[in-house]
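Of the protein chains in this complex, all but one are displayed in their positions.
Naming follows writing order (A, B and C), and every chain is counted from residue 1.
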Amino acid sequence: MIVVMEQGCSQEQIEQITAHIEGKPGLSAHLSSGTERTIIGVIGPASPDFRNELEQMPGVNEVVPISKPYKLAGRDMHPDDTIIKVGDVSIGGDEVVVIAGPCSIETEEQLMSTAVAVKNSGARILRGGAFKPRSSPYAFRGLGVEGLKLLSKAGKETGLPVCTEVMTSEDVDVVAEYSDIVQIGARNVQNFMLLDTVGKLKQPILLKRGFATTYEEWLLSAEYIMAGGNPNVILCERGIRTFETYTRNILDVAAVPSIKRLSHLPIIADPSHGTGRWHLVPTMALSSVAAGAHGLIIEVHPNPDRALSDGPQSLTFENFDKMMHGVRAVANAVGTHVASATS
Amino acid sequence: MIVVMEQGCSQEQIEQITAHIEGKPGLSAHLSSGTERTIIGVIGPASPDFRNELEQMPGVNEVVPISKPYKLAGRDMHPDDTIIKVGDVSIGGDEVVVIAGPCSIETEEQLMSTAVAVKNSGARILRGGAFKPRSSPYAFRGLGVEGLKLLSKAGKETGLPVCTEVMTSEDVDVVAEYSDIVQIGARNVQNFMLLDTVGKLKQPILLKRGFATTYEEWLLSAEYIMAGGNPNVILCERGIRTFETYTRNILDVAAVPSIKRLSHLPIIADPSHGTGRWHLVPTMALSSVAAGAHGLIIEVHPNPDRALSDGPQSLTFENFDKMMHGVRAVANAVGTHVASATS
Amino acid sequence: MIVVMEQGCSQEQIEQITAHIEGKPGLSAHLSSGTERTIIGVIGPASPDFRNELEQMPGVNEVVPISKPYKLAGRDMHPDDTIIKVGDVSIGGDEVVVIAGPCSIETEEQLMSTAVAVKNSGARILRGGAFKPRSSPYAFRGLGVEGLKLLSKAGKETGLPVCTEVMTSEDVDVVAEYSDIVQIGARNVQNFMLLDTVGKLKQPILLKRGFATTYEEWLLSAEYIMAGGNPNVILCERGIRTFETYTRNILDVAAVPSIKRLSHLPIIADPSHGTGRWHLVPTMALSSVAAGAHGLIIEVHPNPDRALSDGPQSLTFENFDKMMHGVRAVANAVGTHVASATS
Partner (left out) sequence: MIVVMEQGCSQEQIEQITAHIEGKPGLSAHLSSGTERTIIGVIGPASPDFRNELEQMPGVNEVVPISKPYKLAGRDMHPDDTIIKVGDVSIGGDEVVVIAGPCSIETEEQLMSTAVAVKNSGARILRGGAFKPRSSPYAFRGLGVEGLKLLSKAGKETGLPVCTEVMTSEDVDVVAEYSDIVQIGARNVQNFMLLDTVGKLKQPILLKRGFATTYEEWLLSAEYIMAGGNPNVILCERGIRTFETYTRNILDVAAVPSIKRLSHLPIIADPSHGTGRWHLVPTMALSSVAAGAHGLIIEVHPNPDRALSDGPQSLTFENFDKMMHGVRAVANAVGTHVASATS
């Protein structure tokens, strides 16, 4: 990192900073005097807290970090793309992997019919929520373990790996028992205890971006999981919160190529939450694939206007199938590919 | 809520909506035809999910909620201010209650010297972090239970009630054992499982606003705690995230009078996190008190440039004392008051 | 619009509102009483200012507008897409029209070489800035009229229509003299006097979205131009400002399908300003075309690291040509097309 001194700071202050840096094992200071300001480079592996210390010292104007704070998630030390295997599906390579299913698991019939439909249209992984984060305590919060069992059963019957969200450390074991990919939702992206806990799992983790999370914070949350021992993190862009109210969020499509530059981890897009409006979902799915997303996660429901949650952003089977044709064409245009429809 | 139909929707669609509403127990529909559009009022207690259902139906342009979704936290049903007692301190009335202490508990000496200093300057409650949320897994994450014990001891020795953060449901019992107020941090404002768990405590809960949380979402998070059985929620504005990077966050001072209008719960301000720069803290503390805040929470450290976390936003004992003089004067000017300094 | 009364408002207040509405020529009131609140519908063409009046009256909780405030720009009254002709180029139909050229016009050679290169790669319109908005008064602000002459000459020699920005009403005539499309930049999207002035031109207007402009405000700015007499407005999404700092802006790709739903006007995307990083431009161009953009506007420079403005977001000739191959493939995949390369 670089310490930028105030204009007119004293020679003594400069020496204090220099001494403070060199007092830390493994660090050295490198002085550089400009016409307007003095800057001091910190050479060596400084801890994140050391920046705070320096910023507080007299004569310091600001401290500019240079190295990226995420080491395991960053591309600097790991130049090759990470490819994550789930059953016979590979995420992070040339296949655009489509994960689809209902927002909430409601009944066996609802889930099974959706699983069969999305599989027939080319989805490779089944999603479904058993534990649902809801803004209001009075809204439907999911079937819990009963939902997990239905999901696991539907996965086995269709041969699709399954993905579902966990909301608290206490549920991690039971969610892990029934699912192939464990999802951390947007509201828990900085629930650090939960990140620690899923860092001990063997399953890949689908880590959604929070709606006000920077790329750096997001990759640091991935770093928590990786530092805990689980290297298989799939990042998922799901829209950020802005002043615009027409869409529920703004899907930050540029996160796809940006994260690919900063990190070796796979990144997929969630146009369902990213827009909150079903009629925008297919277009934004195409857009994400054109931007190079390694996958998509899409909410599908047999009867969206009867859905217990997120109805307005769910696709019907027919609309999902139509979307998949478009996704396939765009993937081909950019040199990737999508599984064939089997129906 | 009100259903606004598309221009040119069919008579049949209007009838479908009307029938759908009247098919729900306790609800009735009220039709109103404008020159451009038809609107249908939903009369009766509709569930949050019912809005989703309606929004998805053919012919519907949008659904506009009218009633507030929070019932227990809202002022509509509870017009009088809630005053929360902690020991002999009352939060929510005419006294501006100052909570102060270090960001992280580091050593007994650091904590005790801070506790004595802030008490002498007029603080009524001691804060200190034992479990620390940190963006990076490599940063100092707090002393844990050992920190809780130090905090409890410092509270007893000074006679100050103590306040500390809990980050996961598993720690709720131990945190509750050692603290008088349990804090939910900004990153956990929508950690609904944790909200459920602290809803079962007897202690008051200090609920920080998340950095991208709307007033409505924030009050719904309070509603979680209240619906769980704990009516004693203290709200804390701590800054929101915007495009401006000079300050760490933008302290939304207008949240104070706005929340007082929407809710009967006490609301305090956190200028330390709200600015991230110690030299702005005193000014924004005064500003918050002038806006009617029921209290302040302030980070104080014996030696901020050696702090293991949040040094750049911590006040020295001397600056805290100076701030308290200003706070006292402004409180008097707006008809509230602050405890006297005892040193 | 709909007037939502406070809970517990008096019968007299309701009658005052009703009388106030019915006192306006052409308006009538329609009363609807719920279990919790009374709402009053305003039937007829209310002015935007009338909403303000009502919101201020005693007993009123809020006023919810129902009709869209833009009439000429909106799709409600004009269901078919508008196609705008510029020379032999049509914007708004199935061709994805690529506008390309340097951010600033610097020299005849720089401009001519760029014009020839982008034409050969398939661009249909030449862009180039003669009047440049710059945050700092000390930055290069463009060649002015001399630049306009060079642009016009380059357009004639290559046969490409030309597009350039106007920043003030006083320059509208001279800019109109030399250009085929007149651009209003992001910072002037609510410079209403300038909008009025270009409303009198015959040329199409390229209206960029401001970096904190809602869809509604943007369409109202188009409405200014259209109400002034110029129906030919091309909208251009160029990124919005958020908390994320890695990219210069967040390109709101969902604006493309959203605006197509709200308005009949053509909409194009500007991935150069939308990202501020040249290496993200091709990807986001593809993404925008997959989302259905009617065109792209791209900054190209013979030697970006010598550019007098916006170098970091400009493409070299080679990268632009490569991008055009990708754009062509994606356009074909979504049922649109891009002009052939001629070199």
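What we mean here is this: a residue touches a chain if its C-beta (ideal position, glycine included) is under 8 Å from a C-beta of that chain, and two chains touch if they have at least 3 such contacts.
Just so we're clear, the structure is a prediction, and the values are computed from it rather than from any experiment.
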item	value
Residue in contact with the excluded chain [from B:101, B:274 or B:302]	B:274
Given C:152, C:188 or C:232, the one touching the chain that is not displayed	C:188
Interface with the undisplayed chain - residues on chain B	212, 214-216, 240, 242-247, 250-254, 256-258, 261-262, 274-275, 279-280, 283-284, 286-292, 326, 329-330, 332-334
Hidden partner interface residues of chain A, rising order	2, 4, 7, 30, 32, 34-37, 39, 41, 43-45, 64, 66-67, 76, 241-243, 245
In chain C, positions touching the absent partner	47-49, 52-57, 69-70, 133-141, 167-171, 187-188, 190-194, 210-212, 216-217, 220-221, 223-224, 227-228, 241, 278, 304-312, 314
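Please note the rule applied: only the chains that are shown with their structure count from here on.
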item	value
Whole-Å gap between the CA centroids of chain A and chain C	31
Separation of chain B from chain C, taking each centre as the mean of its C-alpha atoms, in whole Å	39
Residue list for chain A, restricted to those that touch at least two other chains	212, 216
